[in-house]
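My questions all concern the structure below.
All protein chains of the complex are present and in place, except for one that has been dropped.
When the chains are written out, they are named A and B in that same order, and each has its own residue count from 1.
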Amino acid sequence: MSEVATPIESGLWTDVWQRLRRRRSVHAAAGVLALLVFLAWIGPALSPHAYDALDWERMGAPPQLEAAHWLGTDRLGRDLFVRTLHALRLSLLIGLLAALVSVLIGITWGAVAGYFGGRVDAVMMRTVDVLYSLPYVFIVIVLASLFERGSLAALFLAIGAVGWLTMARIVRGQTLALRRREFIEAAIACGAGSGSILVRHVVPNVIGPVVVYATLTVPQMILFESFLSFLGLGVQEPLASLGSLINDGAREMESAPWLLVFPAGVLMLLLVSFSVLGDGLRDALDPRAE
Amino acid sequence: MLEIADLEVAFETRMGHVKVVSDFSLSVARGECVGIVGESGAGKTQALLAVMGLLPRGARVSGSARLQGEELLGRGAGALDEFRGARIAMIFQDPLTALTPHMRVGDQIAEVLVRHRRLSWSAGRERALELLRAVHIADAERRLRQYPHELSGGMRQRVMIAMALACEPDVLIADEPTTALDVTVQAQILALLAELKRTRGMSLVLVTHDLGVIAGLADRVAVMYAGRLVEQGTARAVLKAPRHPYTRALLDSMPRLDVPSSEPLRAIRGQPPDPRALPAGCAFHPRCDLAADLCRSARPRLRPTGDGMVACHRPLGAAAGEEGPTS
Partner (left out) sequence: MTNALLRVVGLRVRFAAGRGASVHALDGVDLELREGEALGVVGESGCGKSTLVRAILQLVRPTSGTVVWLGRALDEMPARELRSARRDLQIVFQDPLASLDPRMTVGEIVAEPLRIHRPDLNAEARRREVHQMLARVGLPPDAAARYPHQFSGGQCQRIGIARAMILRPKLLVCDEPVSALDVSVQAQIIELLHDLKRECGTALLFVSHNLAVVRRLCERLLVLYLGRMMELGPTDAIYADPRHPYTRALLEAIPVPDPDVQPARLSHVLPGEPPSPLSPPSGCVFRTRCPHAVEVCARQVPSWETDSAGRGIACVRWREIGPESA
């Protein structure tokens, strides 16, 4: 009677974990991500160069083993290997944090608006619409004038302010559809309170699209950051993010293609692993996908 | 008129090869109504969709289905179109999903005639009006110009029937035509089908899970279980003196008005089997009160019994000589 001993209420998340572990593509994506995170953390220490040190002898040098510039140097003679990994660290941090903020605020906002409906929904969603309609650039300029140049706090604020809007809309739409489903009615008829219904029935059922969108948010935010950096709000020289490296690299594509190829390659790897992981997670979250 | 022989339908799924219809043979004479009864998953709809060439890709169909001697199976969509809608038509359980939502119902009926009979649109619409009257839609002129969502469920089913009748088909297949309808409307649609069969001499194949629906219309009844025919015979023989224990049990499990309400309903125990994992021997044996060892090991073949056929090792009411081991 091993079945009787199965815990009946650990339910969804244990099962999700088990289903996730069965997927090979998820293993590969998680492996790549782990490697990237690992490199981002300890990678710079492997190289004798610092991310902002200039090598006056080798400016714009192609990849070489000599002098340990494995991925070459940029126009100022800074080592691209160290800079790329350093940038990866920053970009990952920004991307993950922004995705987390967008998921937390977005789910709460969207689920509450969608579930309660009526006036609550109208007020909450109009707020989202207003924030949407403000041009990014406007928000960014306001923030830039309030904070000092290169402030990371301002960067997070700017990204956070826009990141959750789409998520809230997605979650609200899903919740509206869910609210008419009978199992929600069944929960109300059972005497469950609104909070418990939101946490136990609504959120687990909207999590699929949320996860997929969140994994898309990470790369989006990484790119958005590079746009902010360009406006002087994001990461500033001599620090670098993947976005800013790619920006710089694109300008010298013809004379020094490695400056574009390597950061772009890392970003691509990151994007692909995130979306594979997202797909795997979505399927694992749906018991019916077996 | 319609001869189906040794029809087999299987699907390739991720779980492997799943047979949903096996050894299905049925003939329908001119002007005859054959009822096919069975529960969900019995394969009754799949068998008829296969005849109409309407199964999704990935379905494997073998056997034969002849309409007045002409083979229907294995034809391409183009070749099938000269039959479908024109000589053999089908109506479905849910008329709302079977009708195009953005077209006026009159135009939908007319379209069938324009395509198959090469009528002009105006002639087609005129004929559509006659057809709507033939299926007793009140206020037909106005209905002609309405969209499907503006009609009630019963009215939509009448429109579907009118559409199916447009080209005066030889055979009409009705798949659970009244399951989605209210009882009083169901009775109306059944009365309409009975009238059409009588006045037009049309052959009718009526698929349903409700033996009461069958009783009012069918001349002959075929009972399906787990993808196979288990009993076949005249409506009177099958419904009044069923030979197969499944047919008997189906009749017994129906709530009836003519037995005292204090008497419990005699439910069939268990669930209809999963086509992916059919029981060995007779597929009905786990739910059958009469099952013997033979039933668990050998699958009974369909054998003639008097005026019908039954696939059972231990048929009910068998005369002494009739029962015996089958090869």
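Before moving on, here are some points about what is shown:
Heads up, the rule we're going with is that a residue touches a chain if its C-beta (ideal position, glycine included) is under 8 Å from a C-beta of that chain, and two chains touch if they have at least 3 such contacts.
Keep in mind that this is a model prediction, so the values were computed, not measured.
The residue from B:A5, B:A79 or B:M254 that touches the chain not shown here is B:M254.
Residue A:N205 is the one among A:T166, A:N205, A:S229 or A:S273 that touches the chain missing from this view. Note that of B:E39, B:D94, B:D107 or B:E126, the residue touching the chain absent from this view is B:E39.
For chain B, the list of residues touching the undisplayed chain reads 39-40, 138, 152-155, 182-188, 190-191, 194, 209-218, 235-236, 239-240, 249-251, 253-258, 261, 264-269, 271-272.
Considering the complete assembly, chain A touches the hidden chain via residues 1, 3-4, 6-9, 11-12, 15, 181-183, 185-193, 196, 200-201, 204-205, 285-288.
To be clear about the criterion, only the chains that are shown with their structure count from here on.
Once the centre of each chain is set as its mean CA position, chain A and chain B turn out to be 54 Å apart.
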